[in-house]
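Missing here is one protein chain; the remaining ones are kept as they sit in the complex.
And then subunit A:
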């Protein structure tokens, strides 16, 4: 009797334990959580509200971690070198693909997303390394010229300049007619935005930076890269570009342009109109339009600078992270409306433009089709060193410390030494 009683009690205890464990596990499974590391959009509270929509659909909680753009890479590198995933879905800039791809820090995503979805994202190829896709673009970015048509009209100019030479020509008219002291703005601080502006100008002149063997193509006087740098030096020499630009990054140039301090912002962003048309922040409301210029106006081109989300190889929630990235990709129009992250899907851009919800929509939809990767061979692992050399050298040229000839040689030497390392 006693033994049977003990057996019953034991069985009851085991059943209770099993039931509790099952319920606990079920609860734990329901409460799966992923961490997502993204740069701040300046609207974190709204972003968090948006992500509740994903949690409702999938049952997966999102722990959103945001950082300033400049600080996010050191955080990722530190974590990955330490062998730990900084988050399950993380920011992946176009310029990191060479370094991160070579380090094999990220999970290949080719078989995890529908081919149709990736095909709808023209910049997805930027995140391919050795034939494998490591990031799904979520934030579109490319370069355009922002043109203050009200100022141009004051000088009797009726249309936005179509070639790099036109820009300098129009700027001279604007200066001579005293419409504005320094008609052209361009970032010239020793920072990434300056390098990007040079790449953009190089494309305006219809050229590439390197050949297929990574030999510099910008050292000859008739090369696009050389002409681009000469264009900057000429603009400064003629007083068309404010020398104070040597201390400004691209975002600071945007803020300055919003103050009506220039007529043409070279290498602006496709989301700047939101700032320019905000009366709280801008003195040029309703005056600015986007345009592209090219040495051959029949072949306008711009550079793609998208941002993607990737999944670290040591993430413990890869499937949930894939679901999250898919959800973001499918909800790009709503996300743009809420927090101004420009869609990477062509269909999303076209839909927003059609509905009149995209500032400068017609131009953005048109110009996004002209985007090309900065490096047609793929971003190299030594990109960050090259980019640092480019911005520092252009800053030196802008300050009159070295000539254009010396500058292109310096950039080429640094590129080659970076490759050898």
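The rule we apply is simple: contacts are C-beta pairs under 8 Å (C-beta built on N, C-alpha and C of every residue); 3 or more make two chains touch, one makes a residue touch a chain; residues count from 1.
Throughout what follows, contacts and distances are computed from a predicted model.
*Asks:* Write down which listed name, "Decarboxylase", "NADH-quinone oxidoreductase subunit C", "WD40 repeat domain-containing protein" or "sn-glycerol-3-phosphate transport system permease protein UgpE", is the UniProt protein name of the chain that is not shown.
*Replies:* Hidden chain identified via UniProt as "sn-glycerol-3-phosphate transport system permease protein UgpE".
*Asks:* Thinking of the whole complex, not just what is shown, which of A:81, A:369 or A:406 touches the missing chain?
*Replies:* With A:81, A:369 or A:406 as choices, the missing chain is touched by A:81.
*Asks:* Which of A:103, A:251, A:313 or A:392 touches the chain that is not shown?
*Replies:* Of the listed residues, the one touching the omitted chain is A:251.
*Asks:* For the chain that's not shown, point to the residue among A:274, A:313, A:365 or A:392 touching it.
*Replies:* A:274
*Asks:* To test your reading of the contact rule: which positions on subunit A touch the chain that is missing from view?
*Replies:* 35, 37, 39-46, 49, 63, 65-71, 74-75, 78-79, 81-84, 86-87, 139, 181, 251-252, 254-256, 258-259, 261, 269, 271, 274-275, 279-283, 338-340
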